[in-house]
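Only a single protein chain was left out; the remaining protein chains are all shown in position.
First chain written, first letter: the chains are A and B, and each begins at residue 1.
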Amino acid sequence: MTPRFLQTSRRAFLGGSAAAAALAALSEGAQAQQPLPPLEEYAPVFLTPAEWAFVMAATARIIPSDGDGPGAQETRVPVFIDRQLAGDFGAATDLYMQGPFTPDADMNLGTQSPLTPAEIYRQGIAAFETWCSNELGAAFADLPADQQDSALQALADDDVGLEPELREFWTLLLQNTKEGYFADPRHGGNAGMQAWVYIGFPGARANFHEWAGRDEAYPLGPVDIAGERA
Amino acid sequence: MARTDPKKDVVIVGLGWTGSIMGIELAQEGLEILALERGPDRATVPDFKYPKVIDELEYGIRFGFMQKPRNSTITVRRNGDEVAQPMRRLGSFLPGDGVGGAGIHWNGQTWRPMENEYRLRSYVEEEFGADAIPEDMTIQDWGVTAEELEPYFDRFEYMAGISGQAGNINGEIIEGGNPFEAPRSRDYPLPPLKQTVDAKMFAGAAKSMGYHPFPRPAANASEAWTNEYGMQLGPCNFCGFCERYGCINYSKSSPQTCILDALKRYPNFSYRVNSEVLRVDLAPDGQTATGVTYWDDEAGEEVTQPADLVILAAYQLHNVHLMLLSGIGDPYDPRTGQGVTGKNYAYQMNGGTTLFYKDVDFNPFAGAGSVGMAIDDFAINQIDFGAEGFIGGSYIVAGNSNGQPIRGISLPEGTPKWGAGWKQGIGEWYGHSMSIGSHGSCLAYRDCHLDLDPTYTDRHGRPLMRMTFDWKPNDIRMTQFMKGKIEEIAQSMNPDSWQSSFKSEGARYDIRPYQTTHNVGGAIMGTDPNTSAVNRYLQAWGQHNVFVLGAGAFPQNIQYNPTGAVGALAYWAARAIREDYLPNPGPLA
Partner (left out) sequence: MRTYLKILVGLIVVGAIALLAFILVPVQRTPAQAQLPDDWQPEEGQGEYAMRIADCAACHTAPDGEQFTGGRAIESPLGVIYSSNITPDDATGIGGWSLDDFRAALYDGVRPDGTHLYPAMPYENYRKLSEEDVRALYHYFTEEVEPVRNETPEAELPFPFDQRWTLRGWKWLALDDPGFAADADDPVLARGEYLVEGPGHCSACHTPRNTIMAEAAVDASDEAFLSGGEIAGWTAPALRGPDSAIAGWSQDDLVSIFSTGRNAHAAVNGEMQLVIRDSTQFMSDEDLTAMSAFLVGLNEGTGQARAESETTETETEALIASADPDMPLGTRLYIDNCNACHFANGRGADEVFPELDGNSLVTAESPTGLISMILEGSELPSTPKRPYSLRMPGFADRLTDEEVAELASFVRQGWSNDAGPVSAASVAELRGKAQAKME
């Protein structure tokens, strides 16, 4: 058995796989960003058409488009959520998923659901849609805005009869929506860094030595990880 | 599959701060050393390089540099009657993994405990009488004094290039520093960081109330620094991505910036990553360790690694877990109070008040992990425990470390959590609030402890460790006292509005929101083998060739962030090993 890390230990910091990464960077090059296709043309990776319709409608109420600042639609939050659910986050790759499970354990002890976040969305959307059609007579996306708001409030208040396995559904939906709104555009949301521009967060600039301690509005727009400027 | 590798002089479990310190100190002795790190290798470039690491979602929210519960977690219950549940997702605290450990993703707040914190039981008994200590409170003395540790704090602070302002040099009070601190032998190696708007406003208010504001000591370099190993720091640029991130700028003190490249030059030192130690192997008589057994992820096999000296330098929780799994010290039993390993687990009692100002631009993104102005006027050595009805204290501080939006934008009370009102709120209030925090002691109690869970196991089939912990009335009274003091200051600062968040009576421990990664105790140090797991040199009482570093040694939690004391204790133990143990291996106490 080759003690590989013994061999690499004192050399690894000299570069190792960095060369491969640098090559990838060079060949990839930096390209002027292509305009994004319209949200309606996005083909979801994880969400089914019905689930996509729900996520589109729900996030549009969680962060609506009217008023100052962009909404979840303009910032492409649903794309972010779909990509998250299709990836490690959705699959609970990092989470401890061994049983036994006690889904109705005290909330303070954290999530105890046997379901992954992707499964919680899948089953949670289905359960909530059933509640919507039973209680309000329509699919969530087809409800008028004020009824959508009250339905979401019922979900937030845990008043829609979700099983304990699904009780994290609202928390995840709300959290993921805000994540998609504010995360770096490389993750699919915060299109054009609009959410950053709205609140005045300069993004991935990561150096403000000259501004520490200055009580005046910072005027320069954000930059993202890819180097796009807004 | 299994293999046995050739014997080493020293095996170090974990290559974070303490493993790196012990590694380089013992490498200087010419010993053959192998460090085993369960996580991946990490270096500033490529792992923390700009702009890759400036990704709030990946590192701040999805915890890219933290331990994965799937690989390693604990179970938690609030008391002995509850069934412990596994911590399936990280929340309350964030242990790191990988080379550098939590030393890469901390904020850099580097304190020295107060003199009386090392001898808390004696101090309380002497000053306020033994009756002042509640029956279920199991506080103990450390077995070491501030005076004894001073040279080792000095060493750590100069190694790590701490920015700060001394308040007491050899008994002389220095204007602008913390007048209540234990005497230090000289000033900090670097001048304080420049201060953010919120810190300046707080300091002004505190001063006019007669308090003694001073810059929070920071492992964020205010200027270029070269340490005793020739390692280097560059000046912090207030990037606002400190805690949870590796530093892009070589500015935050970490094993990477302060030790590792120097350590890697020693031909007698090597390390393996993705190698999780499963247990410490003991000799048949149990009196010494023979080495460790670890899981080699690359090879997919268990490896027996013989060694003369075993240094447990993993995170506090993992050190205690390994001790429990390996039979190092008798497991603590809360019913009888007997046993030592797992005893006196403690956490940290924090709280804070947020102040809103429409017309102030705080520019929160221009922040540094440890920037800030603090006061110690309500420190643990300033409070009359008898009069106030609690034992403990806090430092109070304002200083903005970041303005990352997903992690939270403070909104005035009544702002909706979602919808149009929320969106309007973030537009109005981002960058227009500041907070004043208290960072306080959390004492030790008979039932707060660590043991092995009867139900849940890890990926290697080992029982998970079980934490039994809840907030206690003494510490809640302490934090409520701080709430009163902070709100007085806040009101004097005339904000448009303000709101407080402090634990109140009946508060139960909640593992979901992040609080602090200051888990302490469980491998506590002391002078009596019946009440402590390691002696004052951090040497296991029962196995003289096992040393246990880290905050597990704290018999109860101090009112400060632990890293300063963790670093000083590592140097303290390293001196004992180099000068006393190696020439004559055996119990040092």
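Criterion: a contact is a pair of C-beta atoms (placed from the backbone, for glycine too) under 8 Å apart; a residue touches a chain by one contact, two chains touch by 3 or more.
Only a predicted model underlies this, so the values are computations on that prediction, with no experimental measurement involved.
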- Item | Residue of B:95, B:143 or B:235 in touch with the missing chain, whole complex considered | B:235
- If you put the missing chain back, which residues of subunit B would it touch? 43-46, 49-51, 223-224, 226, 229-235, 237, 239, 248-250, 257, 261-262, 264-265
- Task: Just the residue numbers, please: which parts of subunit A touch the chain that's not shown?
- Result: 13-15, 19, 22-32, 205-207, 209-211, 218-221, 223, 225-227, 229
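The working rule: only the chains that are shown with their structure count from here on.
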- For the pair subunit A and subunit B, the C-alpha centroid-to-centroid distance in angstrom is 30
- Message: Under the definition above, what is the set of subunit A residues touching subunit B in their complex?
- Response: 1, 3-6, 9-10, 12-13, 17-18, 21, 61-64, 66-69, 71, 88-89, 92-98, 100, 102, 105-112, 149, 152, 156, 174, 177-179, 182-184, 186-187, 195-196, 198-209, 211-218, 225, 227
- Query: What residues on subunit B touch subunit A, complex-wise?
  - Reply: 3, 5, 41, 43, 45-46, 50-52, 54-57, 61-63, 68-70, 73, 76-78, 82-83, 85-91, 193-197, 200, 235-241, 248-249, 260-261, 264-265, 267, 269-275, 298-299, 301, 360-363, 365-368, 371, 403-406, 409, 417-420, 422-424, 426-427, 430-431, 455-457, 508-512
